[in-house]
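Complex shown without one protein chain; remaining protein chains in place.
And now, chain A:
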């Protein structure tokens, strides 16, 4: 189906007139939606043919003090890819989980929870370890986390002077 028709269909059927769609290319478009609407909107999209959840990810907009949660859905019947975005505050970030709609979301959300510290209400794995073992700093994909400083603090530089001298002496002797 053509992108225009899909967009028309969604904005007519879903009932919110203020949704703004933006074209990225012929088969890809994006839409921004309120955090409260997210479950209803994604359920609706799944019902009209966007069966596949391709990716859930987050972007840290530190200047605006916001996190952006991004859902990528694919429909191979309509041949369209939709990027659904929603913004949540950076302090105490919470959003409802969608594991009841797509079971695989469990791991995508766990991933975002671990790397950004976003809490997904309803996901049983909030705060558990997946990729990072014994992590004691702030979530690493946030923009204010500096990997260089972290490694300097965690693994301070060691001096290997004595070792080198010993080896030299051995050679001389």
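Here is the rule we go by: contacts are C-beta pairs under 8 Å (C-beta built on N, C-alpha and C of every residue); 3 or more make two chains touch, one makes a residue touch a chain; residues count from 1.
Please note the rule applied: contacts and distances are computed from a predicted model.
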Quick one: find the hidden chain's UniProt protein name among "Putative cytochrome b561", "ABC transporter permease", "SCP-2 sterol transfer family protein" or "NADH-quinone oxidoreductase subunit D". "NADH-quinone oxidoreductase subunit D"
Looking at A:89, A:103 or A:127, which residue reaches the missing chain? A:103
Hey, which of A:11, A:57 or A:126 is the one touching the hidden chain? A:57
Name every residue on chain A in touch with the hidden partner chain. 24-25, 27-28, 30, 51-55, 57, 59-60, 70, 72, 74, 76, 79, 81, 83, 102-104, 106-107, 129-133, 140-141, 147
